[in-house]
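A single protein chain has been omitted from the complex, and every remaining protein chain is retained in its original position.
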Amino acid sequence: MIPVFLILLPLLTGIVGFFIKEDNAAKGWALLSAVLTLVVAIAGIYFYPSIQQSFDSAWLPALGSRFTLTMDGMSKMLVLLTAVSFPLIFLATYKNRYKNAGSFYALMLLTQAGLMGVFVANDALLFYFFWELALIPVYFLCSLWGGEKRIAATFKFFIYTFVGSLMMLAGILYLYFQTADHSFAWQSFYAVQMEPSQQSLIFWLFFVAFAIKMPIFPFHTWQPDAYEQSPTATTMVLSGVMVKMGIFAVVKWLIPFFPAAADKYAQIIIVLSVVGMLYASLIAIRQDDIKRLIAYSSIAHIGLMSATLFTNSRVGLEGVMIQMFNHGVNVIGLWIVADAIEQQLGTRKLSELGGLAQKAPVLAILLVVMAFANIALPLTNAFIGEFLMFNGLFSYNIWIAAIAGISIILAAVYTLNMVQKVFYGNTTVVTENAIDISGHIKLALVVLVVVVIALGVYPQPMIDLTKDTVGATMAGK
Amino acid sequence: MPIQYYIYLSLALFSIGIIGVLTRRNAIIVFMCVELMLNAVNLLLVAFSKMHHGVALATDPATTAGIDGQLFVFFIMVVAAAEVSVGLAIIVMMYRNVHSVDINFLNRLKN
Partner (left out) sequence: MSKFVYLVPLFPLIGFLINGLGRKAMTKSMISIIGCGVMLASFVVSVLVFFDVKEHGATVVNLFSFIKAYSFQVPFAFQVDQLSSLFLLIITGIGFLIHLYSAAYMHEEEEQHFGRYFAYLNLFVFSMLLLVLGANYVIMFIGWEGVGLCSYLLIGFWFKNDQYNYAAKKAFVMNRIGDLGFLLAVFWLIFKLGTVSYGDVFANIDKLSDLDITAITLLLFVGAMGKSAQLPLYTWLPDAMAGPTPVSALIHAATMVTAGIYMIARSNILYTLAPVSQTVVAIVGLATAIFAATIALKQNDIKKVLAYSTVSQLGYMFLGLGVGAYTGAVFHVMTHAFFKALLFLGAGSVIHAMHHEQDIRKMGGLKKHMPITHITFLLACLAIAGIPPFSGFFSKDEILMAAYNSNPLYYYVGMAGALMTAFYMFRLYTMTFLGSFRGTHEQEHHLHESPSAMTIPLIVLAVLSVLGGFVGIPEVFASDAHSLEHFLAPIFAESAKIQHGHHLSHTQEYMMMGVSTILIIGIILFAVSKFKKTQAQQTESSGIAKLLENKWYVDELYDTVIVKPLHLLSVFLKNIVEKSGIDGAVNGVGKLVGYGSRQLRLLQSGQVGNYLLIMVMIMIVFVLIWFNDLTIMNFLKKLF
């Protein structure tokens, strides 16, 4: 029953949220709902027997689709990530004002419900349903509360993701007609035996859908625009949690079904991902806009994950698993800092900022920790993931690992560039009267920093959590 | 009477209706032409129904084969009556608003 609660709680509170007229009440309501969801998630994952962690009921019997929800290690981890990030996001942006706050928070909660559903659905049609449920509110969030060029950005985002969704739907339907019992269940899809030549087309249909979501080069151009234009709270959801949908889907809905095609095209995908890593890192070096810089940095990190997914390495896959969580935590931290700066100073341009360390020392320290987590310094959480992933990549091909490794250097260049331009040097006209961050942002960031360090020093619980998924995925190959 | 005659007649009526709808601009006349087309169909239905029934009677005196065609006609007449009332109401509203029943005058949806 736990997964049902996890979906219903944000869904129902979200629907109620539409009718809350008072802005502050809406904020409190959303925060309450997110915290409750977090409590349910933690309790459900750690304190309830595994029998409670799945659910099965009839849904659309005529189509052979059942309302089946299960949680394996990867699902639990991503559910945890979703549950952790929403309260922090609401907390960090608590002072931001939105017109029609009720609808804003309602849409955010609907997105959360969709995300939860994606991570626990064990039925392809249900998966597709939640996939869309997570995406559609984002279109509205971006187009109604976004920045100046929000319509163009939303449009691009919509076209990209919608094309992807349709391709996925086509793939799902094709597989559905191949199943012996005309069912959308994961197990039925898994049981389908296909010729390798037949696998190829469907593999690409699915892969492109997921690649757009991740995103990997060259399907990524929606991302910087969408991240830049969306309200920051939405951006945090997009980059912290939603990109994990793509990776999650590759592990759960792609590789097990098409092992032959995954092996066959591994090389193309790995090369694309590595090219994307370097490409995004290089672009990030000369970005002037903090949000775009973080967006490109995120593309680079995701590139490493998508490359490792196809290396067929168990250790690498473990790395991808924990990196999914860690990347979410780290990138949300960076967004919080970016948002704090933008809300206070009204600009995101590196060229206009400077000297903030004198005015806002607490923010500076917290950002420096987040920044070093972003470049995977040892004893921060990202190091563990990247270390294991590079291991996987290295066992696949030495040269590819070496070339991908260049991004480690480039990451240091652009991240430190950002830290320097924002915090060091002398104050500018813009930053002259800046003050340090207020309590709620500090609280959110401190929580994140603690997670970053704790998981960097003792990552074992995260690794153990996802062990079963990795084992099952590798055994299927 | 051979069935062909009925077919000719209803073809003629239907064609007149189509041409009327396509060429006339007065909404009321267009409306009448639509009715004409409906009635052409009605005529054909009745004629075929009678024909089939007659054929079937020859083998089985108790048969009801073919009479459902006439049933259809009643349905069509009922629907047409409803349609007339709605359609005329629309035309009246249109006249009240734009003081004309010219259908080409009503192209505001274009933009």
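We call the chains A and B, going by the order they appear; numbering starts again at 1 in every chain.
Just so we're on the same page, contacts are C-beta pairs under 8 Å (C-beta built on N, C-alpha and C of every residue); 3 or more make two chains touch, one makes a residue touch a chain.
All values reported here derive from a predicted model rather than from experimental measurement.
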{"item": "Residue of A:208, A:350 or A:377 in touch with the missing chain, whole complex considered", "value": "A:377"}
{"item": "From B:18, B:32 or B:65, residue that would touch the chain that is not displayed", "value": "B:18"}
{"item": "Per the touch definition above, residue among A:57, A:193 or A:426 touching the missing chain", "value": "A:426"}
{"item": "Residue among A:52, A:165 or A:417 that touches the chain left out of view", "value": "A:417"}
{"item": "On subunit B, residues whose C-beta touches the chain left out of the figure", "value": "4, 7, 18, 21-23, 25, 103-104, 106-111"}
{"item": "Residues of subunit A (touch criterion as defined above) contacting the omitted chain", "value": "155-156, 159-160, 218, 220-222, 279, 282-283, 285-287, 314-315, 318-319, 355, 357-358, 361, 368, 372, 377-379, 384, 387-388, 390-391, 394-395, 398, 401-402, 405-406, 408-409, 412-413, 416-417, 420, 423-426, 458-460, 463, 470"}
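Throughout what follows, only the chains that are shown with their structure count from here on.
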{"item": "Centroid distance [mean C-alpha coordinates] between subunit B and subunit A, Å", "value": "61"}
